[in-house]
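Pasting a structure here, questions to come.
The complex is shown incomplete by one protein chain, all other protein chains being positioned as in the whole.
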Amino acid sequence: MANLTLDEPLFGTFVFYASVLAMKTLFMSIWTLRHRLAKKIYPLPEDYERRGLKAKPIGFIDEDIERVRRSHLNDLENVLPFLIIGFLFVLTEPNIVIAKWIFRLFTLARFSFTLGYLNGIPFLRGICGFIPGMLCNVVMTVMVMRKAFGNL
Amino acid sequence: MANLTLDEPLFGTFVFYASVLAMKTLFMSIWTLRHRLAKKIYPLPEDYERRGLKAKPIGFIDEDIERVRRSHLNDLENVLPFLIIGFLFVLTEPNIVIAKWIFRLFTLARFSFTLGYLNGIPFLRGICGFIPGMLCNVVMTVMVMRKAFGNL
Partner (left out) sequence: MANLTLDEPLFGTFVFYASVLAMKTLFMSIWTLRHRLAKKIYPLPEDYERRGLKAKPIGFIDEDIERVRRSHLNDLENVLPFLIIGFLFVLTEPNIVIAKWIFRLFTLARFSFTLGYLNGIPFLRGICGFIPGMLCNVVMTVMVMRKAFGNL
């Protein structure tokens, strides 16, 4: 068993990148809020009422806010599975060098994805972002699945 | 290493609040369903067909249902990261008293958030809900990051 202490090199590395990615994902909420406050577009009728503004319909879509919300959702779809599958991956005692590079590459890819999404740069969002991030997740998941195979 | 048994006081406390929060998050699905059935507004065309009703368009937004769906999404954005980062936080052997209060405060804050969201009370939703919840997550994440720093 990989020892679950931060002194254990691979687990420590996982925890570091996991905390960076968790922080980045939490930050998306703040970023949505920032756009909402700047543009005075709120999620619920009572938010307009309190400020004495005319309410926009509840499904109103503003492009800037929608970009942040969608890249946030994409983080839920990719970063949260990474945090879980990455942890299980560490427990399967993979090659340390390969595992560390997967963690680093994934982290880089997700920052690139968000940068590309928010600023409308498809190259950063897709080729440098979503695709390598997805590959890291798939590779880890396959490796975990192979090690656990037989435990049906 | 914090021992991963329920006899270990901090881990046991984490697991208790984690299970309460997981239950609360699962419950949001049921709550959406309850509104859908009461209002006869379903997610897919075949749901109307089976009941011999005229289908509403697939993107139809009803305010009550939308409130539940959005506070559910907000749980995915905040409670799921808590469940993961809180677990890593326990493994970094934090001060037990501080850690327990973070878990309790977060749990309280998320119930307040949902109550405020569903009933249109911005004070419960923001000041007593979203903000302290987010702070708990950020504080834990920073503490984990600091302990793991150096493992690049």
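Labels for the chains are A and B, by order of writing; each one numbers its residues from 1.
As a convention for this text, contacts are C-beta pairs under 8 Å (C-beta built on N, C-alpha and C of every residue); 3 or more make two chains touch, one makes a residue touch a chain.
Keep in mind that this is a model prediction, so the values were computed, not measured.
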{"item": "Residue of B:I41, B:I84, B:L115 or B:V138 touching the missing chain in the full complex", "value": "B:I84"}
{"item": "Which residue of B:L26, B:I98 or B:L152 touches the chain not shown here", "value": "B:L26"}
{"item": "Residue ranges of chain A at the interface with the undisplayed chain", "value": "1, 4, 59, 61, 63, 66-67, 70, 73, 76-78, 80-81, 84-85, 88, 91-92, 117, 120-122, 130, 134, 137-138, 141-142, 144-145, 147-152"}
{"item": "Residues of chain B (touch criterion as defined above) contacting the omitted chain", "value": "3-6, 9, 12-13, 15-16, 18-20, 22-23, 25-26, 28-30, 43-47, 50, 57-59, 72-73, 76, 80, 83-84, 87, 104"}
